[in-house]
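Showing subunit A:
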Amino acid sequence: SKSTSGGSNGDTIKIGANFEMTGGVAAFGQSQLNAIELAASEINAAGGVLGKQIEIIKSDNASKAEESTRVATKLITQDKVDILMGATTSTNTLAAVQVANDKKVPMVSASATNPNVTFDSKKGKLNEWVFRACFIDPFQGTVMANFSLKKLNAKTAVIFSDNAADYSKGLHKFYKEAFEKGGGKILAEESYQTKDTDFNAVLTRIKSLNPDVIYVPGYYEEVGKIVKQAREMGITVPMMGGDGWDAPQLVEIAGAAALNNTFISNHYSPDDPDPKVKKFVDAYKAKYNAVPDSMAVLGYDGMYMIADAIKRAGSVDKAKVKEALAATKDFVGVTGTLTLDQNHDPVKAAVILEHKDGKQVFYDKVQP
Partner candidate 1 sequence: MLAVDNINVFYGAIHALKGVSLDVKEGEIVTLIGANGAGKSTILKTLSGLLKPTSGSIQFLGDTIHGRPAQQIVKRGLCHCPEGRRVFANMSVEENLELGAYLRKDKEVKSDLEKVYVKFPRLKERQKQLSGTLSGGEQQMLAMGRALMARPKLLLLDEPSMGLAPLLVKEIFSIIKEINESGTTVLLVEQNANMALSIAHRAYVIETGKIVLAGDAKELADSDEIKKAYLGG
Partner candidate 2 sequence: MFEYIVQQLINGISIGSIYALIALGYTMVYGIIKLINFAHGDVFMVGAFVGYFAAKAGLGLFWSLILAMAVCAILGVLIERLAYRPLRGAARIVILITAIGVSFLLENLGIYALGPQAKGFPEIVTKTQYTLFGDVTINSVQIIVLAVTVILMVLLQYVVHKTKMGKAMRAVSYDMEAARLMGINVDTTISFTFAIGSALAGAAGVVFAVMYPSVDPLMGIIPGLKAFVAAVLGGIGIIPGALVGGLVLGIVETGVSSAGFSLWRDGAAFAILILILIFKPSGLFGKNVREKV
Partner candidate 3 sequence: MAAQQLLLNVDNVSRVFGGLKAVSDVNMQIQDGELVGLIGPNGAGKTTLFNLLTGVYEPSGGKIHLSGESVGGLRPYQITKRGAARTFQNIRLFGDMTVLENVMVAYHMHARHSLFTSIFRLPGHFKGEAEMREKAVEFLKIFNLDGKKDEIAKNLPYGEQRRLEIARALAARPKLLLLDEPAAGMNPQETVDLMNLIRWIRDEFKITILLIEHDMGLVMGVCERIYVLDHGQIIASGTPEEIRTNPHVIEAYLGQEV
């Protein structure tokens, strides 16, 4: 629907939001969309961009790749949007990438981590019109591999990833590469599928292998259960994951005690006293009565990144906005200071957080 986040009916900047509002990963889509709307309304309240209000045109891709293609086409040809945002998952984003390229409309994905989103590895070619606001799989996976080798002194590890999630498989792959390169040994690579609930079989197996650490790059819903079940059966070794863990529900599902001795790589720490972070977290809480997860914070930054680019471009001309996006440098977002590299991928620091009695505690910051 054409909901106008600022309430302006004059000249507006149209942002087409292609998100998973229903279907399997609606939780991600809605979370990110919430934050985007929050950001837009803040921008509009502050007078908009170049004096124009931002209008968000939402469209549901039902968590399906084909739908995502269609939604992107619709937003561009029917709604004549200036910029595309979305989707949250890599597959649904990849499905829209070609449309943006063909139609020459800038597109920003806040959370798709697959390298191919911005750089088509098969054709060896940059996807000129596509940008992102998150770091990509290789970085996150590598960070945690090095962390387990150096900080946790792990010699052996087991990886337990979500075979149905591109994100999870990406982290899996790069963790493995980096861990083995650093001299560690991967004892087993196990997998589950999104929406699984019982992990006892594999965990019993992992327990019998007795690894030093367990890497579980997945999303909080399954991860929460994995950590809980692992601790219940007496697996006490450190467990680690990525930003997919970052959601307030994780503690509710796994329980505070079970989460002790677990570590994640993330974009930021919601408990960071930094006023920028606090302002965002408070505003989000006030509007949606929930603590923002990583999908949300990335969406929020994505929106501001677009606003920043338009400002620098001085117009909403698509080619100019594209150039401006590509030139994003030292943009200060909630998740840190971000510069896009030649592949349109952000170069920014990751933080490593440790869970202590249900709280995320800052452990380390890793520069790329």
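Methods note: contacts are C-beta pairs under 8 Å (C-beta built on N, C-alpha and C of every residue); 3 or more make two chains touch, one makes a residue touch a chain; residues count from 1.
Per the selection procedure, all candidates are chains of the complex that A comes from, given by their letters.
All of these numbers come straight from a predicted model, not from anything done at the bench.
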Touching partner of subunit A in this complex, picked from 1, 2 or 3: 2
Residues on subunit A engaged by candidate 2 in the complex (per definition of touch): 22, 24, 26-27, 29-31, 163, 188, 190-193, 195-198, 200-202, 204-205, 208, 220-221, 224-225, 228, 232-234, 247, 249, 251-253, 255, 290
